[in-house]
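Removed from the display is one protein chain of the complex; every other protein chain stays in position.
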């Protein structure tokens, strides 16, 4: 396909993005060209927009941003055999090497040579993008296109919840951003007997309740560990899902967890943290897990199953919709924290 | 406590049971005396009633039968420290040795020296029974006493469902007896995306639907493997729970299971079965698990969590209630197969 | 590369193989051409040679046979990026689809669309063969080329041993063919406290002892279950590795296994088997696993580690060496059973 398209690009080092008219990309033999129908803004996109320290070290402009989308295949490379023009897809945007130890032992989500489209290569905030066949995911019939557009963050939530036992377990989710909130119904669908969410922003606490939380906690006015103790006969929760990256939240998590509990870390702290390993980890026999991305593609099958069976409904999570050219308004609301997921149409 | 009580006993080799007036049993230092409020009839009790081959080899009359109950502690031995008179309890009736390899490695449900109360020792089909402290289970507030009376078979169901991954998995349950039916809401609560039940008796198929099955199958008029294939895009189910013991059901299970699937066997076949290991197990990489009893006491915590959180409702499963002296009518309905769980009050 | 080469081929339905002069194959973009230095004969090759029922149903002559080898890359396709001319390699000959559920969830060894080179496509009993990059395995320095030539069956052994807990466990290996014998030092290296091998052929029992078995059993003159009982204080072994496919061996395995034990099936029974699930699987809580192939590529990393660390020595296993043109003598000794692995140079 030839011609030009609109793309939301970081043109040089510095804050902001620009809408540009650029050529439609050409596909390699193992790639497909996708016309994008829906896009969603990730916290990572907000970092890139703000041009924070991480972005400055990682991105090499010019680059088309965005890595959450849903669209239709419009062209296939000649080595593409399992996908066809017209199919509706989303994609895992971590392009992996398939040859490192992690890739070859079922842990491609930890590939040592990963390239992330929308971060290290051109992404989906455009009319079209190219994706390797190996990264595509067919969207099952009956799945809401907006849900299909957020498989990436939904996958973070599912992967974190599913990184240990869930059935009959009690959960404390630290941080009610979009991933923390998406984790609420996932916990419930996965058999959790109780899900608590600690979050400072009222809008997000309300959203967590809409998504099925049993109780939300405002850590600025309440003490999470005391509430947890009261609700678990003094035992603490079985699982803490850390999705805020905040040192205070992490400290509260260790106050709230049961002996032998699981403490799964997905939120990225912006600096080192001081902690008491003896009291918080060793004596109580706690397991602390670093969680990264989504399993390729075990998590994706789980997402399909949770959505097509109706066990998880993501509707309340999607709070805003904008046209792509209104991206500034969209990023502003994202940066305010008063949003769940924001769709760019 | 002195005095006499009513007890439903097998007095000698042969079919049937007799209601007898016998002394209230005395407790040892590590035991409690329980006044029984509710009892339930197990399939094992039906075997004992009929005096089948297994019963003839195992039981040594005279013996008070029954191993599913709910009641109140009325007396405690002087070495009992964690339970008190007045507490409402049920119990694991497998009295284990605590010294064999299985007991000492977290698998006491497979104890090499187990004594089952109601089978090898006096059971709960009586006004009172004695149980060692180590076997007691406090019934949490808010749990329906009838549910508390069936923790034993409910535990079989929970243990079988939980013997592998459940979230987002598809299940085929072979056999809709009380345990098979109890497994339906457990699968759902544990994250199953689809639960199918194959059962020949219409009453039980109907019960399975009431308990939340997505589809029931009559294996006499339908082909389970074809229905499974149609509902799983030709893949087969992820998990088969065999709860019938019937050779035809087992064969249908192997026709219906996915490569790498889990085939959990709880139902007891009455004789040897011929099977094609190459085609059914080795090439498809299937895992076949023998399941026995309930985990002591991991399964019991799971039951508490599933019931107190409201994720599982066992109400429809309890289809009949009788006074203990009407036991003949109760056993007759049990033997007919047109029943879920039957309570003796 | 152009020119012709020697290849050992099945030219039409029927027993035997023929040495033919055929063109050196041409590579696709994602393949490499390998000059074969060492080949080994698999039990599957013996089946193909004899033209048994399985071969008749599976093979479509003409076809170059063989799937165990070691060689050097002499040409690379233009999409091959991680391998170079001159590198010494072996390969996983299961060419998988990368798109089915099994492939996409870390179980590519159970791919639903597998093509096996040497069975479904041209194999390695030739001067040259082509292999996709994704299937290659670099042979670490210091590994004996003959060991590198038998990674395929060695991988079967490692995968079977490693399919459950090994450290401090007692093992009974049923069948002392090359894979059963290769499993002996793997069990030991993986922490087994005792390894017993039951095998009818004296040559193989002797080989098992050379490879480190603690005791061999002749099931024609001894009773495996009694010997196991005597050596395990009546408990039975923790793990049975079934590598014979023989119904009598399988029956002896179930007589010899501990409660809660692992029974891993790799040997392919030639017909259905009658077994007592109640007594052998359900009451004792045994897990029966179907094992197929080798994990891609977790097993391969384990093989590298076991060999390069010197924990496993396969030298005694390789009992015969022939030139490729003496293939008839090689297959004859293979069919006699009086051999470990046979190398074709």
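When the chains are written out, they are named A, B and C in that same order, and each has its own residue count from 1.
The working rule: contacts are C-beta pairs under 8 Å (C-beta built on N, C-alpha and C of every residue); 3 or more make two chains touch, one makes a residue touch a chain.
Computed from a predicted structure; not experimentally measured.
Contact with the omitted chain, checked across A:3, A:142 or A:272, is made by A:272.
Touching the chain that is not shown, out of A:126, A:291, A:305 or A:318: A:291 (per the contact rule at the top).
Touch with the chain omitted from the figure is made, among C:168, C:202 or C:234, by C:168. Although one chain is not displayed, its contacts with subunit B can still be listed: residues 29-30, 79, 82, 97-99, 101, 104-106, 134, 296-298, 300-301. By the touch criterion stated above, the residues of subunit C touching the omitted chain are 162, 166-169, 189-191, 193-194, 301-302, 304-306, 308-309, 311. Although one chain is not shown, part of subunit A still touches it, namely residues 101-102, 107, 109-110, 112, 235, 245, 250, 258-260, 265-266, 268-278, 281-292.
One rule holds in what follows: only the chains that are shown with their structure count from here on.
Chains B-C form the pair with the most C-beta pairs in contact. With each centre defined as the average position of its C-alpha atoms, the distance from subunit B to subunit C rounds to 42 Å. Averaged C-alpha coordinates give centres for subunit A and subunit C that are 42 Å from one another.
Those residues of subunit C in touch with two or more other chains are numbered 101.
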